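Right, chain A next:
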Amino acid sequence: MTKIDSKIPEGALAEKWTNYKNHQKLVNPANKRRLDIIVVGTGLAGASAAASLGEMGFKVFNFCIQDSPRRAHSIAAQGGINAAKNYQNDGDSVYRLFYDTIKGGDYRAREANVYRLAEVSNNIIDQCVAQGVPFAREYGGTLANRSFGGAQVSRTFYAKGQTGQQLLLGAYSALSRQVNKGTVKLYTRYEMQNLVIIDGRARGIIARNLVTGKLERFAAHAVVIATGGYGNTYFLSTNAMACNCSAAIECYKKGAYFANPAYVQIHPTCIPVHGDKQSKLTLMSESLRNDGRIWVPKKLEDAKRLQRGEIKGADIPEEDRDYYLERRYPAFGNLVPRDVASRAAKERCDKGYGVNNTGLAVFLDFSEAIGRLGEDVVRQRYGNLFDMYEEITDENPYKTPMMIFPAIHYTMGGIWVDYELQTSIKGLFAIGECNFSDHGANRLGASALMQGLADGYFVLPYTIQNYLADQITVPRFSTDLPEFAAAEKEVSDKIAKLMAIQGKESVDSIHKKLGHVMWEYVGMGRTKEGLTKALSEIKTLKKEFWSNVFIPGKADDMNIELDKALRLSDFLEMGMLIAYDALQREESCGGHFREEHQTEEGEAKRDDANFSYVACWSYQGEDKAPELLKEELNYEFVKVQTRNYKS
Partner candidate 1 sequence: MDKNISFTLKIWRQRGPKEQGAFETYHMEDIPGDTSFLEMLDILNEQLVEKGEEPVVFDHDCREGICGMCSLYINGHPHGPATGATTCQIYMRRFSDGDTITVEPWRSAGFPVIRDLMVDRSAYDKIMQAGGYVSVNTGAPQDANAILISKDIADEAMDAASCIGCGACVAACKNGSAMLFVSAKVSQLALLPQGKAEAARRAKAMLSKMDELGFGNCTNTRACEAECPKNVSISNIARLNREFIKAKLAD
Partner candidate 2 sequence: MWLINSSVGRKLVMSISGLFLVLFVTFHMAMNLVAVISEDGYDAVCEFLGANWYALAGTAVLALGFVVHIVYAFILTAQNRRARGNQDYAVSERPKGVEWASQNMLVLGLIVILFFLLHLVHFWGKMQLPEILGEYPEGGIDLIQQVFSSPLNLVLYLIWFVAIWFHLTHGFWSALQTLGWSNKVWFCRWKLIGNVWATVVLAGFAFSAVVFYVKYGLLG
């Protein structure tokens, strides 16, 4: 069996990263100018990496599918970014952030990676402030913090409800500066379609120009993918419409392992689904759980009347309300981690206590906070979120409690990377949500921004040099090499095949079916039976797609249906991969919940003896089951225990 080497440096936990940096190979400035790096994606990870590599003197080619780097979906993160600054003097430390992240991730993340993440978290805040990110401040001029799910300290830095936006604009500014200097060349409205491998090393990509429809070849000494997660496999998610997993899946098909695909985060506070024409779910920031209380009726008949629309939430008296998170988890209450909160909501709704017409919603109530703080303070804190809620639902959350339900939000799984963020293909790196590295089986709130920026600003720019130091004598590659021609032909053949089908179904209609299967069987509660069924249904859908999809227009032209079809072909692969992984993981941990494996109280039951590993999936060919490889997780520094948010 293939041995998986995660290249974790020797030494004490707190010294690993310093030791690594002290001993890694570097590239001198003259040589940096001769080395090209492709960075695919311009979200927090991609933009920060491209900017930092450009600053160092590498020649960077940076790609994004939107019209500008600033559109990447990192921009939609609302709540904040964690750092172990301990500005609030509440006992925070690098170790505590590390520990909370490991625990939040249900002991399925690598200790060394997570410790490094916690270590650089403080540099991120310093860097972002230096760039002019307008974080919230106290009257005395110091930085303000708020608390977030899964932590007992206030370590979350924020910029109104738009932290992701401000951090992304900071990275985008840094990137723009490098574009101006000529170190980064930007390609907008381009989508990566294939990876080019020469002599076992990633040396370039094939990208499709989304305006002209033409395929173009790009060569470099190393390729970095920062293309985000695969949440849109479920069709309905909080991801942006263009978010997709094609770059990751194409790398997987070329030999990069895909790790832990079953770890999908379902966010507890989203606006419930309202109709079958819906294209996108809207997230309400987790920060709402700071002041909002989550409840359903105690009495089933009240729930039924709510579902029929006969009464409103406000009509139910205090004593008939079940604040089930506060009841079940007294220590953390409404601030339990996302996976716990989501499952608890599902549990209540499954039992029939749902509060809207579909029975798939719970209340998030601010009446207590409004009473305690006054409407003005609540408006100041959450006004923009309340306005957004009202526009979408036509209900005033100051008067009636909000309705929320969990939705697919983030994917902890991703392309497998070692400590250096290098994938199992030499010269191919994966950063940000696109890789699997730091969140284990569940991500804590305000940690995605932290990881994206950590990878892009402070980790990859170092570790990639350890690889590139050996490449300084390698001249630039010509894109006329047969490897480029072959990779391009793979894509053009695929496109030709898709265009030739001329079937009867639209891309979206098949995607919706996929989403339905995924949510039903590979969603919040999974069973062996359901997952087996999902696999066979996705296989059927895949056949349906490749024989009956209809794409109007031409291949070598702007064609938004073709764009979507190419993405869907990879979502179908991804769906199967998630199901395979969920099926093999006979335990419940973090975002992965197998109904066969729960305690009597309905809590997740982990199986550390048999499943304390990273599941790495290796592609075996079209229509063949992928091979499972295991990277054992050795906890040297933290005692593995059952997560407890009760006391």
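A word on the picks: all candidates are chains of the complex that A comes from, given by their letters.
As a working rule, a contact is a pair of C-beta atoms (placed from the backbone, for glycine too) under 8 Å apart; a residue touches a chain by one contact, two chains touch by 3 or more; residues count from 1.
Bear in mind that the values here come from a model prediction, so they are computed numbers and not experimental data.
Student: Of the numbered candidates 1 or 2, which one touches chain A within this complex?
Tutor: Answer for chain A among the listed options: 1.
Student: Where on chain A is candidate 1 touching in the complex?
Tutor: These residues of chain A touch candidate 1: 48, 51-52, 55, 66-73, 75-76, 85, 87, 123, 125-132, 134-143, 159-160, 162, 164-166, 169, 172-174, 176-177, 179-180, 186, 188, 211, 238, 240-242, 274-275, 277-280, 282-283, 309, 387-388, 391-394, 457-458, 461, 506, 508-509, 550, 552-553, 558-561.
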